[in-house]
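What follows is a set of notes on a single structure, which appears directly below.
A protein chain is absent from this complex, but the other protein chains hold their places.
Take a look at chain A:
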Amino acid sequence: MKSNIRALYFLPYVLWILLFVVVPILLIIYYSFFNIEGTFSFENYEKFFTPVYLKMALSSFWYAFLITAFSLLIAYPTALLLTKTKHKQLWLLLIILPMWINLLLKAYAFLGIFGTYGIANHFLELIGVGAKQILFTDFSFVFVSVYIFVPFMILPIFNALEKLNPTLVDAAKDLGASPWITFRRVIFPLTLDGVKSGCQAVFIPALSLFMITRLIAGNRVITLGTAIEQHFLVTQNWGMGATIAVFLIIAMVIIMFLTGNRK
């Protein structure tokens, strides 16, 4: 009787996983075996291993890597600084706040800022550099992506730093470590788990970005995410879109394994 009730509690979760995770993945795999005419074939998989798609995959990984790397470079010092400020909860809130704003809104805001007559160009003219094409470049794409992903990187690192026993830092100094060595030998290794979860939280979504690529990078940056969108919405080649999605899912699982905490 009791175990029946327990199973009942489980039901919503199981339903959710089935309907929104398992079934869609199976559907994607199913669709990936049909070509544009609707006949069963491995055509899509063959096509994926052609230079066009491989290059796309490579550039997706490259941009996701850049975005993750820059996010980490910005987030770690920020998190470190945050743990040392007096009103850290308030500062943290201010950093998290942009996460609550819709992604589209933020992207559109950057269209205004980076546009030909935007604030950024005004500033460049003011300091004598002169107006530049900022929008639809690699730079603006990475910049906006990093802006959007940085909070996801700061949070886990901040939590890891907060959990770090401060006497360990004292102990390192006591044993003769300079601030840099203390960081390298004690602080960083002990917050590595936070860094890993941060990288996971940034790299995986960055791999499948499509909306920002469209809005901010124009058609200069074509990632796997954009390709999927194109195939589903424009060329109506669901099979090819699904195939790319399969590879994305495989890539994500591999990354989860690589950055997971095996303890």
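Heads up, the rule we're going with is that a residue touches a chain if its C-beta (ideal position, glycine included) is under 8 Å from a C-beta of that chain, and two chains touch if they have at least 3 such contacts; residues count from 1.
Following the convention adopted for this analysis, contacts and distances are computed from a predicted model.
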Not-shown chain resolves in UniProt (candidates "Spermidine/putrescine import ATP-binding protein PotA", "Alpha-ketoacid dehydrogenase subunit beta", "Sigma-70 family RNA polymerase sigma factor" or "Na+/H+ antiporter subunit C") to "Spermidine/putrescine import ATP-binding protein PotA"
Given the contact definition stated above, which residue among A:Ile95, A:Ala120, A:Ala172 or A:Val195 touches the chain not shown here?
A:Ala172
Selected residue (touches chain absent from view) among A:Leu15, A:Ile181 or A:Leu258
A:Ile181
Tell me which stretches of chain A touch the chain missing from the display.
165, 167-168, 170-178, 181, 185-186, 189-190
